[in-house]
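Up next, chain A:
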Amino acid sequence: MQLHITTSDGVPIYLQIVNQIKYLVASGRLATGDELPPIRAMAEQLVVNPNTVARAYRELELAGVVEKRRTAGTYISSGGSPLARGEQERILTERIDALLTDAQQMSFSTDEVIHMIHDRADNLKTATDPSKEKR
Partner candidate 1 sequence: MTPIVDIQNVTRSFGSKKALDNVTLTQEKGTVVGLVGENGSGKTTLIKHVLGLLKPDAGTVNVFGMNPVTDPVPVLAQIGYLSEEDILPAWMKIHELQRYMQGFYPTWDQEYADQLVQEFGLDRTAKLLTLSKGQRARAGLMAALAYKPALLLLDEPSSGLDPIVRRDILGAIVRTIADEGRTVLFSSHLLGEVDRVADRVAMIKNGKIVFCENLDDLKETHLELTLVFANSRPVPPRFDRAIAAEGSGKEWSIVFKGTTDEAIAAAQAIDATIAEHRWASLDEIFVAYSRPTGGSE
Partner candidate 2 sequence: MTRAVPFRMTFHAFLWPLWERNKLGYKIAACVLFGLTIAVYLPMSDVTRQFLSSVYSLICVFLTFTVVGFVPYGMGIQAAAQTSSTYAKVIFTLPVSNEDFVFIPILIAIGGFTFLWLLFVAASIVPLHFYFPVELPIIQAAAMVGLTQCCWLLSVWKRSLVALSMLSVTVVGFLQFEVMFGLLFEGTAPVARYGTAIPGGLFFRSDEELVLGVVAILSILMAMAVAPYARHQASLSRWKLPQRRRILATSNPAPVVLKPKLGSALSAQTWFEGSRRFILLVPSATVGTAFAFLGLASLLESREASMASLHYMGPSYLLSPWMPLPLLLLAGLYFAVLFGPTSPTAASMKGRNHFKEPGINAFVAIRPISSAQLVTARLFMAAKSSVIAGVALAVFFALWPIGAVGTGGNNATVLSHLVSLPTIQNLLLAAVILISLPLLLWCFQVGNVFMDLFGVKGWLIGIGCAGPPLIYLVLQFMDGTLYKLDFLRKGASVNTGLLEHPDVLAKLIGELTIAGVVLIGIKAVLLVISVIRIRRRKLVEDRNLIAYGGIWIATATALVGGFYALLPPGMLSAPYLALIVALVLPLNRILMQIVTVDSNRHR
């Protein structure tokens, strides 16, 4: 499980860990029952303060994404699944907001944006199914 910590923007490291783990769960790369590395191992791997990792794990536990089994470690909880959908929606909503803001700044109307989305979706289908001819 590879996480990437960056210090160049102002996002606190614990939050980066939380977000990335949530993303991994949402995108399916982490499944229910998978074990997270112990705090110390994670801290050494990422070269960050173990207290930071501990806080991230706590936040994840509070959010229901992970559960701590006594003396056995930290595992992705099954409660992750309904949250996964919510998380996925959140991520997509963020991206849509960003797209709409850009479009507005460049004076594209919402309809033009939707039209472009359909275009790109078709393109994607053609690209993944070479039997169809390009129009």
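The candidates came about this way: all candidates are chains of the complex that A comes from, given by their letters.
What we mean here is this: contacts are C-beta pairs under 8 Å (C-beta built on N, C-alpha and C of every residue); 3 or more make two chains touch, one makes a residue touch a chain; residues count from 1.
Not measured: the values here are computed from a predicted model.
A.B. asks: Touching chain A in this complex is which of 1 or 2?
C.D. replies: For chain A, the touching partner among the candidates is 1.
A.B. asks: Touching residues of chain A toward candidate 1 in the complex: what are they?
C.D. replies: Residues of chain A touching candidate 1: 5, 7-14, 39-40, 43-44, 46-52, 55.
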